[in-house]
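For reference, the structure is listed below as structure tokens.
All protein chains but one are shown at their positions in the complex.
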Amino acid sequence: MKAIAKQIRLDMQRFSGTGRPWVGVLIYMSVPCIGILLNLVMALTGNDGEDARTALTGAVAGMGIGLIVGQVFGLFADFNNMAIRLNGLLPITRDHQVFGRYAAVILLVLVQSCGYAVFFFYTTDSFLHGRDHWHDTVLFALGLFLLESLLFAVATPLFYWLEPVKAMIVFLALLGLVPIMVLIGSLLPVDWGTFWNSIMQFLTSDLWRPVLLGLALILAVEMVSIVLSRKVYVRKEI
Amino acid sequence: MKLIISSLSGQPIYRQIEDQIRSAILTGDLKAGEGLPSLRHLSQELRVSVLTVTRAYTELAQEGLVENIQGKGTFVADSGDKVMRQHLENRVQSLLGEAVDTARRAGMEPDRIRGLLDGLLGNRGSAPASEEGKE
Partner (left out) sequence: MRASPPMTTSGEEVDYALRVSDLGKSYVKADGTGFRLQQVTMDLPMGYIMGLIGPNGAGKSTLIRLLLNMTRRDSGAISILGRDPSSQEEEVKADLGVVFDSIYFLEAWKVKAVEPVMAPMYPSWSSDRYQDYLRRFGLQENRKIGKLSRGMQMKLMLAVALSHDARLLILDEPTSGLDVLARDELMDILLDYIGDGRHSVLFSTHITADLERVADFVTYINRGSVFYTGPKDELMEAFQIVRGGPDDLARAQMPHLMGLQRSATGFEALVPTERLKDFLASASPAAVEPSDGRYLVERADFDNIIRLTAGSPSATDRNKEMES
């Protein structure tokens, strides 16, 4: 447990690039904070239309997702030939390094999602028009958390397995599969409109069902991902 | 105690240490009962390995010139008289041997060499060096 904590701390330090973990957290919180600030300025200047708010929300969310993806991939830069040897001499077993890495990434994603939840709650109108604002906020934060966790669950084993550049290429190639699947989906004789409607129905029906389902899904995905990472990393020559 | 180590001379370093300590004892620079520097201390001072110093001390101890007292260190042996005399005689013998070699190379006759030696000894007769083997 102590060794895993060491790894989490180390990853936070690497993540911030300065050796100080709270700088990393600060970076995460900065985007929603700026969003809230901008919103405040807009409100004070009377430029408070719904369109402007929606645009702002979109911009801030996009920026935030870009930021976290960039930062966390930066975390994996220590798998290049030179820096990886630090992993070889620290008093942390490889298993504990893997557990710590996953914990650190989940922690970061969680912090970010919470930051965005605050931002969302205070600055946006409900995107599911007319529903309870709390409800929407939770769904928004959960959606962000799920999306990012899924991305890293796919990326992490790749980075344990391959050189950083190759891993990045494979990861991007996998992302490229998404539009292809959408294309294939559109060719299938399924009524997508009805399908999405039923999903929206499900999401808006109550809160606990989508949350539990989402968390269970991410737990399962993470488990598979951890198993893969351990298997790959234990054989790796550092 | 003065110790000068050459890393270029063909002689192993432990032998250089050994020789210099031995001659310090023989010339009386190191007195009976006097302590030698600790192994690790001397190793740091001379910037040579601990085992090298250990070996020099061990060989001196085997000759009986120094004694290792467990937990206290290494001391110049007290029982030295006999051993010491032996060493001095060996030393004289080797120096004389060197002198004779040089004399031969210079083409000096044995009588001439004896004459020189007698001259150095003054007119006093003196006990011949013992016929012990080399060290």
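Should a chain be cited, it is by its letter among A and B, assigned in written order, with residues numbered from 1 in that chain.
Here, a residue touches a chain if its C-beta (ideal position, glycine included) is under 8 Å from a C-beta of that chain, and two chains touch if they have at least 3 such contacts.
All of these numbers come straight from a predicted model, not from anything done at the bench.
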Hidden-chain contact residue, picked from the options B:47, B:82 or B:105: B:47
Residue among A:91, A:179 or A:193 touching the omitted chain: A:91
Where the missing chain touches chain B, by residue: 7, 10, 12-14, 40-41, 43-44, 47-52, 54-55, 58, 68, 70
Residue numbers in chain A that touch the chain omitted from display: 3, 6, 9-10, 13-14, 17-20, 77-78, 82-83, 85-86, 88-93, 96, 235, 237-238
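What we mean here is this: only the chains that are shown with their structure count from here on.
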Inter-chain centre distance, chain A versus chain B - centres from mean C-alpha coordinates, in Å: 79
